[in-house]
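Note that this complex is displayed minus one protein chain, with the remaining chains in position.
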Amino acid sequence: MIIGITLIESGVNLFLITLGYRKGSVAPIYTSSSGGIMALPVPQALTLTSIVIGVAVLALMLSLVIHIYRHYGTLDVRHVRRLRE
Amino acid sequence: MTEMSRIVRTITSIAFPFSMIFGLYIIAHGHLTPGGGFQGGAVVASACAMILVAFGSKWTLKKIKEQQLSVLESVGAICFIALAFFGLIFGIAFFNNFLVGNEFLFGVIPKGLSNINTGGVLPLMNFAVGMKVVAGLFVIVLVMAYATSEYKQNPRGGHK
Partner (left out) sequence: MTITIPDYMPALIVAVPLLGAFLTPLISKINGKIRNGFVIFILLVNTALVFLLSYDVITNGIRTYIFGSSQEVTLPIVRILFEVDAMSVFMGIIISILVLISVIYSWAFMEKNTGLDKYYTLILLLTAGMLGMVSTGDMFNFFVFLEITSIASCALIAFWTHHAESIEAGFKYIVISSIGALFVLFSIALLYGQYDALNIAILSDAIQYTFLDKVALVLLVVALAMKAGIVPMHMWLPDSYGKAPSTISVILVSATLASLYGVLRVIFTLYGNVLDVVTRDIEFLNIKVMTGQWLGWLIILLAIASILVGVIMALRQTDFKRLIAFAAVAEIGYMFLGVGVRLASVFVENGNGLTVVHPGFGDTALQGSVFHIMNDALDVGLLFLVAGAIYYATRELSLDKLGGLARNMKYTTIFFLIGLLAVSGMPPLNGFASKLIIYETTFQLNPILGIIAILCSILLLATFVKVFHSIFLGPPLPQYKEVKEVPKSMLLAMGVIAGLIIFIGLFPEIIYTNIVQPAADALINYSSYITTVVGGI
């Protein structure tokens, strides 16, 4: 489950970065740039924020998994089901 | 978590300062080249995690306690929000870049190729965020290693 969420997050981040591409542009670094059109830097800042949030969520989920293993003895989600209707 | 063999420990001791210097370079040049607080902090934290993996969690916990890292993290966070409030007190708005234009600290306005003495509040905020990220990620990895190693020593079954 955690790997799946990481995959979704990587996909959304990739989508967010590719929104900034303009045809024939270079990386938007101002120091010693080679001139020409630059790609948009705003989606890169948004993606960076999203990666940081993804790291925090991943750390939290892994800590919860450590606790679940200690209580239930198994990591199979079909057996971690004490809360039913 | 137990420690690894002698070869791994030696190479880790050699490679650790280089990784840290590289990470600090990324943090410090955040306003000129790609990088900044979080990216450089992640590199330094992964260097620290390399130490943890090579030397074992017991040895690392003797050298650094979790309390000290927690204090470092809080100090980094307070520096960041204090810089934001200084933008309100000394400048015109919250998060304002109030150091641009003065001669003393980071205030030079660049023309063309820029040196590191530019950018105003940005390098200071990069350092604060870098400190917080290093402390935060390192304490996460340290506590996870300690928790799983303690579980191996006294395991509890699937009761309760």
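Read from first to last, the chains carry the letters A and B; within each, the first residue is number 1.
Just so it is clear, a residue touches a chain if its C-beta (ideal position, glycine included) is under 8 Å from a C-beta of that chain, and two chains touch if they have at least 3 such contacts.
Because the structure is a prediction, the values reported are computed rather than measured.
J.: For the chain that's been dropped from view, list the shown partners it touches.
T.: A, B
J.: Would you mind spotting which of B:Ala15, B:Ala28, B:Met50 or B:Ala84 touches the chain that isn't drawn?
T.: B:Ala84
J.: If you put the missing chain back, which residues of subunit B would it touch?
T.: Counting over the whole complex, subunit B touches the hidden chain at residues 70-71, 73-74, 77-78, 81, 84-85, 87-88, 92-97, 160.
J.: Extract the touching residues of subunit A with respect to the undisplayed chain.
T.: Where subunit A meets the chain not shown: residues 1, 5, 8-9, 12, 15-16, 19, 43, 46, 49-50, 53, 56-57, 60-61, 64-65, 67-68, 71-72, 80-83, 85.
We adopt the following convention: only the chains that are shown with their structure count from here on.
J.: Would you pull the subunit A residues touching subunit B in the complex into a rising list?
T.: Residues 27, 29-32, 48, 51-52, 55, 59, 62-63, 66, 69-74 of subunit A touch subunit B in their complex.
J.: Which of the residues in subunit B come into contact with subunit A in the complex?
T.: By the definition above, subunit B touches subunit A via 32-34, 38-39, 42, 113-114, 137, 140, 144, 147-148, 151, 156-158, 160.
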